[in-house]
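Below is one structure. I have some questions about it.
All protein chains of the complex are present and in place, except for one that has been dropped.
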Amino acid sequence: MGCAPCSFFHERCKENMIVVLKSGVKQEKKEQLIDWLRKQGLTIHVSEGEFHTVLGLIGDASAVDADLIGSLDIVDSVKRVTEPFRCCSRKFHPDDLVVEVGGVKIGGGHFAMIAGPCSVESEEQILAVARSVKASGADLLRGGAFKPRTSPYDFSGLHERGIELLQLARAETGLPIVSEIMSTVQLPLFEDVDVLQVGARSMQNYDLLRELGKLDKPILLKRGLANTLRELLMSAEYIMAAGNERVILCERGIRTFSDYTRNTLDLSAVPELHELSHLPVIVDPSHATGINRLVPPMALAAAACGADGLMIEVHNDPMKALCDGAQALRPEEYDALAKKVRAVRAAVHDL
Amino acid sequence: MGCAPCSFFHERCKENMIVVLKSGVKQEKKEQLIDWLRKQGLTIHVSEGEFHTVLGLIGDASAVDADLIGSLDIVDSVKRVTEPFRCCSRKFHPDDLVVEVGGVKIGGGHFAMIAGPCSVESEEQILAVARSVKASGADLLRGGAFKPRTSPYDFSGLHERGIELLQLARAETGLPIVSEIMSTVQLPLFEDVDVLQVGARSMQNYDLLRELGKLDKPILLKRGLANTLRELLMSAEYIMAAGNERVILCERGIRTFSDYTRNTLDLSAVPELHELSHLPVIVDPSHATGINRLVPPMALAAAACGADGLMIEVHNDPMKALCDGAQALRPEEYDALAKKVRAVRAAVHDL
Amino acid sequence: MGCAPCSFFHERCKENMIVVLKSGVKQEKKEQLIDWLRKQGLTIHVSEGEFHTVLGLIGDASAVDADLIGSLDIVDSVKRVTEPFRCCSRKFHPDDLVVEVGGVKIGGGHFAMIAGPCSVESEEQILAVARSVKASGADLLRGGAFKPRTSPYDFSGLHERGIELLQLARAETGLPIVSEIMSTVQLPLFEDVDVLQVGARSMQNYDLLRELGKLDKPILLKRGLANTLRELLMSAEYIMAAGNERVILCERGIRTFSDYTRNTLDLSAVPELHELSHLPVIVDPSHATGINRLVPPMALAAAACGADGLMIEVHNDPMKALCDGAQALRPEEYDALAKKVRAVRAAVHDL
Partner (left out) sequence: MGCAPCSFFHERCKENMIVVLKSGVKQEKKEQLIDWLRKQGLTIHVSEGEFHTVLGLIGDASAVDADLIGSLDIVDSVKRVTEPFRCCSRKFHPDDLVVEVGGVKIGGGHFAMIAGPCSVESEEQILAVARSVKASGADLLRGGAFKPRTSPYDFSGLHERGIELLQLARAETGLPIVSEIMSTVQLPLFEDVDVLQVGARSMQNYDLLRELGKLDKPILLKRGLANTLRELLMSAEYIMAAGNERVILCERGIRTFSDYTRNTLDLSAVPELHELSHLPVIVDPSHATGINRLVPPMALAAAACGADGLMIEVHNDPMKALCDGAQALRPEEYDALAKKVRAVRAAVHDL
């Protein structure tokens, strides 16, 4: 299983690890370790320095626990040389992945605007917002039917009814729909949703990721609040290793000491993820900042630094929003922003 | 539903919120907002200051979105006065909760030592470790059958067989067993596990929490890497509001810029959680530091600052550990530590 | 002293504070606290809620320690309503500040490109870089003569000679010069430097800030690695309260758990600082990322979200760089970037 282009690597993927021994280590202990490593099926290159001995491990080092080796008395430090991601790695997939869904393309020069309310609240609301963002040129419609809420007492979405309303809005506007799935139990309800979103809190819900890997539809994977880029890519790897290559990464802010915005939007993740992986990278400035007046400047910044798309909350009546209203744009604000985004992209790409 | 002692509060729980208006706000806009708030069923106290108007909201403010109000032009800031947790709140439950399982008590002055390997690897291994920690006075046996791993290619536990081996070790030593559950799908396999652990990555897996709330067994809830104490308590609230009051909180390190240890053990969370909640609080110094030589000092520190228990990784052969070996103690190290922990507790509590 | 426009406020600046008392507080204790607060010269508005009493403090609350009050048994929480900055506050200075130096304007729609090497290394080097960035349209020349280094054994700059070489480069190109000052002892050497930079490590070196407040030249104040926007503004306030209003703020990355870049560039600080203050805000993508291939995308992002300028490291021979070479652009890379920055600004501002 796994993505075709790198199945070859799956079988014989070699990882290199470098183990630096402490100075003054006895020859006997050194040999013990080298013996043990060889028994794990690795080839060991020994390099004697003036103060340290360095071991280069060649072969499939994934069976060896780097932390364990690092904790041995005689070891100074351990360093993995090869990144552990394969399916999502730029190294093995030099060309950008273009994800297609309902006629819309994302990645590889194709930019997608995903817009809609935080939660689907009513037929009237979702249709009004869908029509308005469609008129402003949006490519996909977003809307939450299942909402992860910190408190068990807060509104958690319209559930099944929410998905039906999204489908209604799709029927009317033609926009493919994106909605968040929180549990494998919900899978049957999402059969006719175009793009399944994995929220920040679920980024390391591995059972969910594995099941999504069996589907034939794009997965929009959001970075967790305290997750590194490597961890985000490893979560993409879970989906891709299970057979579904169509993963879209999404930066949506990380948790830091900074207290003016809800989270700190880490825009340098965009070019960095493009360096590490061939997957498309989009940005969600609404959840990252939590403040609607910060959404337009951060959306423009994301477009300027190479994002492949934006995910933006739009609401037709902020005073009635049941959830996250503080960060949603009004339709006319979204329209003005969409125009500027296009202008910035044209400036950056000399279009 | 929900815990009996606070069901009264559930029905009529009132939340107070304070809304500070900007200086120079027009009377008309002010009245519009007050009208709208009153329509949500709230009583509003208006306090006119020299520069600001302050609104005190009385009644069930949980239907009102604080973020939305905070985003309005005329509002300077919003502050919730009442914490949104109820079932787990010290305010409504002044006495410490004592969790009992298999004859062992945790909380309210009862201290529990939970020890065992990171992963269950073999019958030989789990029996050897179980006997050794039992001999050192451990109260519960821990061991992972399902292991959350960042990489899909890493060892993820023996699954069903791991749980059978834990039960075997319990049969022989009499120690109740603790193991991590990652998905509602696994629930049938955990029927005969004494304490179900929710790992840091699953702390906000709300579907899982809700299902665990329907069980009649203690839940050991670990704090997420980037979660505040309030969020940890809200996750406990999910379990408790569904009917299961027996929740044990666990501090296991948070993610910070500090790079010498895997995570930063936030020990001040122990007295702070005791202030906010009546639930027992234990500490896992093994996962927090990721370095075995740091486990004993941090375990002693946890005991000194009032933890109700410790969760410590013990392994009989670190060189063969398949996972996290770097942070496990050898049986003799664990034995020495357990003695010191008792001495520190005696010193702190004048026992 | 202090900036003229807000001297009126200095004298009678009133701060409001809100004190929420715990539920069930005895009337006697409540009155004791209110009495004590009134003795500090404050007017107290008492608002009795259903569960809490709220005190509104009116008058000069700066003499009252919010933390102390918050620690009292009967107090639930304390909230300052008024931000403590005045001279740098947008509230009192609605119009953008335009800082002028040597014919260059920064802020209020004027965008400045500050470019040059991390350290001044030789006459040849600084002249070559200065000529090249001048040719690419840079407005100011930067170069370190005194370099803060984590290790006492690392190169710390050419000191006095470095400043002479900067002056030489200014004489030849006409570019005003910017250089970092680390101590009041160095002030005489900086008499003929156009803009004095306060580095991230010195952001809270209050003695230095106060002395810079006595000068008649612009101060470029960098945000500290772990400082909030409020703290950055309070440091600007130190300079401005001492009489020097010409402060330029600089976002240069904060310290987070994220480990791919040296720091995490917090671009949402740009629009947020513009909301809070009238001071110009520039961005340093070179130090923030520490990786030269990330400098262009982050520079474009900064321009797109409203920065008033950029500070970019340029070097004519990266292999010979003594310091921070990894993040410097080559002259031709800088030239291409400068062109794109202008295009992005034109797109955003409909120029």
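For reference, chains read A, B and C in written order, and residue numbers begin at 1 within each chain.
Operating definition for what follows: a contact is a pair of C-beta atoms (placed from the backbone, for glycine too) under 8 Å apart; a residue touches a chain by one contact, two chains touch by 3 or more.
In this text the structure is predicted, and so the values were computed from the model without any measurement.
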Full-complex contact with the absent chain, from C:205, C:244 or C:258: C:205
Residue of B:54, B:282 or B:300 in touch with the missing chain, whole complex considered: B:300
Residue ranges of subunit A at the interface with the undisplayed chain: 14, 16, 18, 20, 43, 45, 47-52, 54, 56, 58-59, 76-77, 79, 81-82, 226, 255-257, 259
Touching residues on subunit C - with respect to the absent chain: 36, 62, 65, 67-68, 70-71, 84-85, 148-154, 156, 182-185, 201-202, 204-208, 210, 224-226, 230-231, 234, 237-238, 241-242, 255, 290-292, 318-319, 321-327
Hidden partner interface residues of subunit B, rising order: 226, 228-230, 254, 256-261, 264-272, 275, 288-289, 293-294, 297-298, 300-306, 340, 343-344, 346-348, 350
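Everything that follows uses one rule, which is that only the chains that are shown with their structure count from here on.
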Greatest separation from subunit B - chain, by CA centre: C
Subunit C against subunit A, contact positions shared by both copies (same if over half, else different): same
Separation of mean Cα positions, subunit C and subunit B [Å, integer]: 39
Set of subunit A residues in contact with two or more other chains: 226, 230
